[in-house]
Every structure is written in C-alpha cells, then in structure tokens.
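One protein chain omitted, others in place.
Which chain is which? They are A, B and C, in the order written, and residues in each are numbered from 1.
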Amino acid sequence: MPDRIRLGMVGGGKDAFIGAVHRIASRIDDHFELVAGALSSTPEKSRASGEALSIPRVYDDFKAMAIREARLKNGIEAVSIVTPNHLHYAVAREFLKRGIHVICDKPLTSNLPDAKKLVKAAEASGAIFVLTHNYTGYPMVRQARQMVTNGDIGKIRVVQVEYPQDWLSVEQDFKQAEWRTDPARSGAGGSTGDIGTHAFNLACFITGLEVESLAADIQAFVPGRLVDDNAHVMLRFHGGARGMLWSSQVAPGNENALRIRVYGETGGLEWAQEDPNYLWHTPFSEPKRLITRNGAGSDDASSRMSRIPPGHPEGYLEGFANIYSEAAAAIIASRHGKKPLESVIYPTVYDGLKGVQFVSACVTSSKRNASWVRLEH
Amino acid sequence: MPDRIRLGMVGGGKDAFIGAVHRIASRIDDHFELVAGALSSTPEKSRASGEALSIPRVYDDFKAMAIREARLKNGIEAVSIVTPNHLHYAVAREFLKRGIHVICDKPLTSNLPDAKKLVKAAEASGAIFVLTHNYTGYPMVRQARQMVTNGDIGKIRVVQVEYPQDWLSVEQDFKQAEWRTDPARSGAGGSTGDIGTHAFNLACFITGLEVESLAADIQAFVPGRLVDDNAHVMLRFHGGARGMLWSSQVAPGNENALRIRVYGETGGLEWAQEDPNYLWHTPFSEPKRLITRNGAGSDDASSRMSRIPPGHPEGYLEGFANIYSEAAAAIIASRHGKKPLESVIYPTVYDGLKGVQFVSACVTSSKRNASWVRLEH
Amino acid sequence: MPDRIRLGMVGGGKDAFIGAVHRIASRIDDHFELVAGALSSTPEKSRASGEALSIPRVYDDFKAMAIREARLKNGIEAVSIVTPNHLHYAVAREFLKRGIHVICDKPLTSNLPDAKKLVKAAEASGAIFVLTHNYTGYPMVRQARQMVTNGDIGKIRVVQVEYPQDWLSVEQDFKQAEWRTDPARSGAGGSTGDIGTHAFNLACFITGLEVESLAADIQAFVPGRLVDDNAHVMLRFHGGARGMLWSSQVAPGNENALRIRVYGETGGLEWAQEDPNYLWHTPFSEPKRLITRNGAGSDDASSRMSRIPPGHPEGYLEGFANIYSEAAAAIIASRHGKKPLESVIYPTVYDGLKGVQFVSACVTSSKRNASWVRLEH
Partner (left out) sequence: MPDRIRLGMVGGGKDAFIGAVHRIASRIDDHFELVAGALSSTPEKSRASGEALSIPRVYDDFKAMAIREARLKNGIEAVSIVTPNHLHYAVAREFLKRGIHVICDKPLTSNLPDAKKLVKAAEASGAIFVLTHNYTGYPMVRQARQMVTNGDIGKIRVVQVEYPQDWLSVEQDFKQAEWRTDPARSGAGGSTGDIGTHAFNLACFITGLEVESLAADIQAFVPGRLVDDNAHVMLRFHGGARGMLWSSQVAPGNENALRIRVYGETGGLEWAQEDPNYLWHTPFSEPKRLITRNGAGSDDASSRMSRIPPGHPEGYLEGFANIYSEAAAAIIASRHGKKPLESVIYPTVYDGLKGVQFVSACVTSSKRNASWVRLEH
C-alpha cells in the first residue's frame, strides 16, 4: 500500500464546508491518509462525524488527540486545522509543540496577539507550518508570479485586487454565517478577515511586493452586523507601487469573484478565480494574449502544478490539493531531515501573520477615518 | 430639404479626434447641419480644415465667429466646442452671451474658477448648455439608471467604477497626449480630468446619488509627467453608500475600459463601455440576467435611445449621437419657446461643475495624503 | 455646402427597419444627401413617409421616379433599393438602364432567373452596382480577410459559419415577419435567403474561397411556415477546404449571432458580429491573441475602415456605413471617369448572384434528401 502521510484533522465535522475541502484536497494526489480526528467541539458530534467518515481514531477534544497521537508509534505526522478562527492558535500550539506538522486554514488567528504567539510557537517547533491560502496553489497564479519575477511586465506600478461575494447581502443564520459574523470567533474583521486576507495574500504572492501602508474605509451594511461586510482599501507598496483592494460580502451576483490585475511598466497580467485556467498577459502595444493552463504559453511554474491537458479545466479543489502536495513534499523531505526543492512553495506562518496585520490595519485605519496605517514587518 | 439645426464648431481641426466624433454624432440622426467653424487656433489651419470639410463659413477665430453668426439671418443656432479644456470657458461665454446654444466637450473647464464663471454665464443666457458626458447616452446606461429609479436593486450600498486606459504607459509626444498632459491646457488633473470625470459622472448618473466626500491617492508614474496618470479614489455618497473609483492611463491592455458595478440591498447591475449593448442584472439569489439593448428585458429608457434591432450592436458614435439628439430635442423645443419632454436628458453645466469639483477634490485630497475632502454642492 | 452624392431611395417607408439603416449609413461619413424617394408601394404611404423624412422629391412609384430623376439636371446619382426581395430586379433595372448607380439590399433577388437578368442589366449599364452584404464592411472582417491573404493561418482546411436568430421561434404576424416568410416576396429560401446568404457571403469574403458544392438539410419547424426557418449545410470548397453553415430563426437566445471560424494549416481566426471590434487569431502552439479594432495588432485593412480609437466600439451602423463609403469612393471616381483605388472593396452583383445560387442549391439539395449540389459559377 502507498506509504501515505498519516494525517489528523481538528474541526471539519458534518456541517462544515472547509473540512470536506481539506479532506478531498489531501486525497487528490494520494499523499495523505486521514487516520485521526477531533472533528467537533462537542464529543458526540465529533464521534458521529468520525464514524460517518470512517476515521480510525476519533477524539473528543484536540488536546487529548495531540497528546495521544504524539505517543503512538504510527501516530499522525500532520494535522489539518479547520476550526473557526479563534481556535487556530490553541490547537496549532498543541501539535506544534509535539513536533506534528500543521496545515492550518486561514486567517492565521482571530487577533494579532495570537498571531504573534503562533509565529513563536512555529519557530520553536521543528515542525512544518502550512497556511492554506489556497489560491496560491492555482497553476496560473504560479505562472503570474513567475512572469513578474521574469520581468515580463516590467516594474510594477498598479495592483487592483478584489474579492466580492454576495451571500451575506441579507442576514443569515446558518452556521457558516453565524461564526463568520461573530467577532469573538472570526476576529475584528468580517469580509476583511474571511476574504480580504486572501486578496491581500494573492496580491503580495504574485507581485513579490510588500504593503507599506494602507487606508481603509470599512462598512457593515446589514443592520446589526458586528463586523465589516464591505471594505474599500487603498494600498501603498514598498518601492512605489500603489493598489486598491475591495472585499465584499454584500455584492449581489458575485459568488467568489476573486480577481487580480497587475500593471507594470511594460505589460499587465489578469487572473480571475472563477475561471482559473486562463491568464491574460497584455504586453503594452501588442495584442492581448490568453494563456491557458498547460497550454500554449504556459511555463514550468504552472505546468508543475497541473495534472491534465489544457482545455480540461482544473478547479478549486485541484488548486487546494496543490497546497497539500507542496506540504507533502516538505513533510517527506523532513522525514529524511531535508528541505524540499526550491520550487516547492507554500504559504507560511509569516504570511499568516501578515494577513492578521492586514485585518488589524484595516480596522485601525477605518476607525481613524481611513488614515494611512503602516503595516508592521 | 430637412430643416436641420444650423451648427457651428470651435476646435476640431484636422488632427483632432474628438471634433470628428462630434461631427459624426451630429449627423447620425439628421438633426444638424454644420455650416460654420473656427476649427483651429491658427487661421491657416482653420481655413484648411474648413475647406477639407466643405464647411460653408470658416472663421479665423471663435470671437469673430460668434459676433458674425449672431448677426446673420441664418446664422448658427448652436455651437460645438471641442477645443482643449482651458479654452472652453472663453469660447462658451462668447456664444452664450449671444443666445447661441452650446454643446461643449468635457471636462467643463480646466479649473474651478472658470467652471463657476461658466455656470453663471449659462444661467445668464437663455441658451441651452449641453456637456458631452457621452457615456450617459448609451441605451443600457439609461436603462441602468431607470432600473435604479424603479428600485430594481433596492437601496444602493456599493458603487465600483473604473476607467483604465494604457496609451500613456510611456511618454508620448503626439498632439493628443501633449495637451492632455499639460496642466496649463488640461487642468490640474490628468487621468482624473480626462477620464475620471467620466467615471464620476457615470456613477452619479446611474445611481442618482451625490458624492459627499472623497479620499484620493493620485500618482504620476511616468517620469517627468506633470499631471496624474493613475488615481485611486474612495467615495462616500450622501445617504450612506460607498464607492471606489479608479482612473488610469498606465494600465497596459486597457483601451477605454470604463466599467461600473452598482450593488443595492436586493440586486446588482453591471455595465462595460467596451461591450455596451449588454447590461447584467443580478437580483440576489436568482440567476444572473443578461439584458440586451432593444432585446428581451430592455425597457423604454433604453429603447428610446436605440435605432436598430437587438444583436446588431450600436456603439460609441450612436451613444454620442444620442446626446446630440437630446440636445436637438431641447433646441427644437426652444425654437417654440418650450421645454423638451421630461424623458429628454442631457448633462448640464451643473454636471460639468461637479466634474471640475471632483478633479479639484482629488488633487486637494492627494496633497493632504488622501484625507477626506468634501465636495461643494 | 458639401458636394454630397445625390441619393434616392426605393422602399424604406415608415415601418421598415432596413430603410432607416441605409439612411443612417449614408449620412455617417457625409458622402450622401437623400433627395428623392418612392418609399412605399402605396402612394399615400410613400408621400407620408417622404414628408416625415423631409425628402425633397417624393414619388408615387419607382418607375416614375427613375424616369424623372434621370432627366433632372440635379437628379439623383444613386438609388438605394430597400424593398422586399421580389422587387429588387424590377426596381434596379429601371435605374441601371438610365445610368443611375444602384445600392441594393440583399439577397439580390427572390429567384435565380431574376438574379441572372439583373447581372445582365448591371453589365449592360455603365452604372455601379453595390450589394449591401454589410457584414463585409466591419473592420475586423476586413482584417480577417487580409490575414488570410497574407498567409497568416496557412492554407485553409475548415470553415465554420453560423447565423442563428430567434425571432421566428413562434408565428409572427408583423410586417417584417410577414414578407420574410412569404415565398412570393422573399423567395424559396427563408432563413437561407435572409441570413444564410450573409453567412455564405462572409465565408467566401474572408477566405477568398469559392464553394464547389453543398449538401443541405433544411426545415420549417413552425407549423404552417412556407419557407425554411432552420438550415444545416455542409460545404465543399474548391481546393479542398470543407465547411459547415447553420442558419436559424428558431434558436431562442440568439439575436443576430453571426459568427465565423476559419482554420488553416498554421492557425485560426474567429469573429462574431455581436462583438465586432474583436478578432481572435490563434496561431498553432502559441497563446491566443485578441486583436482589437484600431488597437494593438490591427492592420491597414481594418484601420482604413475605422473612425475612432480602440476601445470605443463601432457597431453595425458603422460597418454598414463602410459599404456606403466604399460605394461613394466608386461613385466619386466614376464622376471623373475613373476606377476607385484598389483598396476600395464592395459586394457586387456577382456576389449577389452567388447568394441566390446558394439559396437555390440549398432548396434543391434538401429536396433531394441532402444530396450534394454543385454551385454554378
């Protein structure tokens, strides 16, 4: 049988969306086998979920799981953390301190102090920490980043990034909506934390730039909502580039319309998450070029992340699986005390910290009437 | 022969782009006949251009033209002003004070004091003043405005409007570029004045909202450029809606990519200038609907501005001609001492003033590190 | 005043669609002035329409018009024929034999004998005959043709052309539908004659190829309809290329969705009438390229037919106006006893004959159970 990486999961019980995504992503390239879990905050739900998923070892709580798995001869080598945001730190800490690799959903934590503590916990641990900013796993995102690095669009001047959704246009009371709009569990940011961090991370990932400061005007349009559901942000990057970032959960007609446009001195790039197999390259004064995943014009950075021929679309789950496969490469190298190849890229705990700093800066800026707030680095 | 409105033109000589557009627009619906012109700032060029265009009466300068045409029995009834921005006021004044209707290109003037004087000149004159914010002439823009008025998307929360171009990504030295990047002729705003005003006007036209204040971060990316070539603007509307506006002339791959998205409590609308025969309507929780000009789902507001069946695209010139036809309706009514029908809509000198205020506010805000600046009203 | 070509019109009274199109098209580039008309088959309607349009000389019938205009010192130099199909021949003959240039709507005639007689009448006359296969006037269609000529896609193998509409999906009883579904006025072909001829003409125009034979399966889906409302046609071109042609008036969701794709040994081209400012060029093994009218990658063949900058869409009326402007170039050259420049291109009476042969071959083939029928040449 394949010598798969033994994986555990915390969170991701029956009603959750993202837990199922992580499980599928872990299977696609056959690197992981899910063998343990603490899938819910209530023991009954955890057991019921574990049974439904045929998970061999089910725990009532994550701490017991961490302790016991660390002692087992064939205990888990890695854990996926897919709880609401406010638990990420406490859960990750338990596994990190026992040397178990962590694959953690974003945002890193629900607040900045937790984020900083988690960075320290990760640094203190020998284990690998992977944050699932999954959009960085899309092949054409990798190619966009590579093209920027190659200088294909020249020095960057302008970045336009947006992530509009519509599902919170009205008050919602199902579970996904409930915790995401509760500052105690989600953090001070609503749309900024849930999707703005993705947009922010993507902009930095593709451009290779760091944000120096931002000015944010955030709103909660739905009456009674305690966190932002719409955010307008202006960005200033180190080195002189400027950007705009829009996140929204109240934009009817938008499902997960994450989209980025990057303009340099000699050309532009454009990519949209809902049609992820395409990348527009627009060299100044030449016809626009439509590059397709694994097709004409694709490069090694994207082909490396591709499984099937051009014209057979890969999607969200394959992009997510790419993060898991990068994690697997790092974990397998680590089994032998090695580093993975340089081409292996995944979002780290430092990217996670930056995301939490982004949310924090948005909230601070908005309270100061959209004054510029510097991001710590 | 048709009793066409006798039209004059100031500016619009041989090398100009916008003069030719005005001439075609004036002909499409057969309401105007161009009979006089002062087409250039140099008499020789004016005469050569007039001859090339077979214009019956050609003048060396606009003042002489205004004086003489006002005295002629069959002198011009209206004049199109298509000079660089800094001349709009001086030219318009001469015709307005002689009761000759004015159709003036945008922005209204190159600076705020001129704009205010022009408002007074228009108010003092009995003549009609039409500003060619031509994008408001597109049928589906009219329908979008009507749908907002009808409440089809509910109370507006968020407006996203942008007008990126790429032609000034590098230094350009031909005539169109030259005066547009010269603050003395163009005004303090570069992209903000040339195209940002269009985006601003369109947002107000469709939503029926007024901007209360804005925060702008404007840049001149091309070395040596004296006016902005990129602008990031956050908007706060009276009544609580928020918006973002992006204008750019350094975004490779964008020709005239004016695009607006408006989101209300119950739905959204989306329109793009480069594909103007389509209007997306996205009612919350229903499939997106693609409405086509004169086709299924189109209403009176758009059909009234349409000439041909759906699927036969109308374009920029037809949208521009719609402004001319609205002007014609007003001028013809005025021949009989009447007002045009209520359905007749065209941008006025007050819209022009708002546009100049927008540019001024952008420049002021940016100088104050993107602080909020209130727009005067 | 401009020395415009004096134009007459036969047909195109109040309720007609195509007459208004011809009138606008004739005005856009300021080459024509409409001065005479016999706008309807009934004298009263003709006069009412003429008055509504302020046409100086209105006639009760086209023959009287031809006779008198030919004698007038400043009689018309050209006539636009926009009647139902069955009248094209009789009308054109009267003007051609008096040396008056003819601009005639398509299809050339309602039957093949008339078409052949009209060819002879045109050959016998010194006058110019222009058939308004208006889609050949679109700039990007010109560029596609030029690129094929240049060898940019290599020897052509496959042509896919289609023209679906939906307006006759149900029985319709308004005037446009009535004569178009009456074989006595429209001819033996329904969709094949009305729109199939456009698709056929476009395929030949762009590829420079002639159809050798076709096999057609045509249908009348709406009960009681006497002419085809849907046609499936396989094409064999001289030289070995093959094609498919689909015309339909019963395809809900299609307005005027004329679209052509041409594939050669080294690349492909794709153009769609509803989005006419774009041309896809797909060189084998390279990224797809999106060429825009007057923009990056456009050539002289398209720029020559363009009025305004890229990103400001031109549409159906401008494409139609291009045919009128080509006609004007020929007529003006003819005033001086000359031929127009070689770059001047317009559909001729021979193209019209081929279109009628196409319809006839479709009907014949379909009666023979879709056997191959050779086209005469």
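Here is the rule we go by: contacts are C-beta pairs under 8 Å (C-beta built on N, C-alpha and C of every residue); 3 or more make two chains touch, one makes a residue touch a chain.
As the structure is a prediction and not an experimental result, all values here were calculated from the model.
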- Decide which residue listed in C:H133, C:R180 or C:K288 touches the omitted chain of the complex. C:K288
- Item | Residue, one of C:S169, C:S303 or C:T364, that touches the chain absent here | C:S169
- Among C:K14, C:R185, C:R236 or C:R304, single out the residue that touches the unshown chain. C:R236
- Message: Applying the definition given at the start, please give the residues of subunit A touching the unseen chain.
- Response: 1-3, 17, 20-21, 23-24, 27-30, 35, 53-54, 56, 165, 254-257, 273-277, 292, 295, 307-318
- Note on the structure: Logged for subunit B, residues touching the omitted partner chain are 281, 285-292, 295-297
- Contact residues on subunit C toward the hidden chain run 153, 157-158, 160, 162, 166, 169-170, 215, 217, 219, 221, 230, 232, 234, 236, 242-244, 246, 248, 250-254, 261, 263-268, 270, 280, 282-284, 288, 369-372
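Operating definition for what follows: only the chains that are shown with their structure count from here on.
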- If you average the Cα atoms per chain, which one ends up farthest from subunit A? C
- Message: I'd like the Å distance between the centres of subunit A and subunit C, where a centre is the mean of that chain's Cα atoms.
- Response: 55
- Item | Whole-Å gap separating subunit B and subunit C, where each centre is the average of the chain's CA atoms | 35
- Query: When the C-alpha atoms of subunit A and subunit B are each averaged to a single point, how far apart are the two points in Å?
  - Reply: 43
- subunit C, residues touching no fewer than two other chains: 292, 295
